[in-house]
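All protein chains but one are shown at their positions in the complex.
Up next is chain A:
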Amino acid sequence: MIDTIKPANIWHIDPAERVPIPFYQSPVSAGFGNPAENYLRARLSLDQLCIEHPDASYFVEVDGDSMIADDIRPGSILVVDASHTVETGKIIVCWVNGECYAKRFVRFERMIALFPSNPDYLPIYVHLDIDQFSVLGVVIRIVSKPPKWDSEQTKSAINHVRTYRRERNVREL
């Protein structure tokens, strides 16, 4: 052993792991110090919240609505962690014969089934002896935009407010 990695060189290993730290410049002078100085913290980052193992985590984009009841919508980004063990009941991202799926994993002996959460879709059955099956990892977070209302939903919401106002005799503004 000769040396350990200098803190300045840590980005050599993983540039993704740098954390932005706020810099509060306070002049050093005699007098009253900045009372907030002792409370400085690194800013919160989504990475910290969503990623447990940066080296084993991958982002996967969802294509299709087969998992819609689990809040996994078309365009959602899944945070997938390859270090988690795959167990029955977990949502995983895997490949079956080259196709990539995000589904709920169920295993019974040598049989694997991948369950969608949209009733319009059928489960996918995987025969380990016949099908090529490999796992990317377990879905640990789902990042999505909030769903948009269509014009119908907007209209009915406005109607609701209108009726409410009429019933309670709220004065016009």
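The working rule: a contact is a pair of C-beta atoms (placed from the backbone, for glycine too) under 8 Å apart; a residue touches a chain by one contact, two chains touch by 3 or more; residues count from 1.
Going forward, contacts and distances are computed from a predicted model.
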Report summary line: From "ABC transporter permease", "Y-family DNA polymerase", "NADH-quinone oxidoreductase subunit K" or "Tyrosinase co-factor MelC1", the UniProt protein name for the chain not displayed is "Y-family DNA polymerase"
Query raised in the report: For the full complex, which residue in A:I68, A:I112 or A:L136 touches the chain that was left out?
Result: A:L136
Requested in this report: May I ask you to list the residues on chain A that touch the chain which is not drawn?
Outcome: 1-6, 9, 12-15, 17, 53-56, 58-64, 66, 77-78, 82-83, 93, 95, 98-102, 132, 134, 136
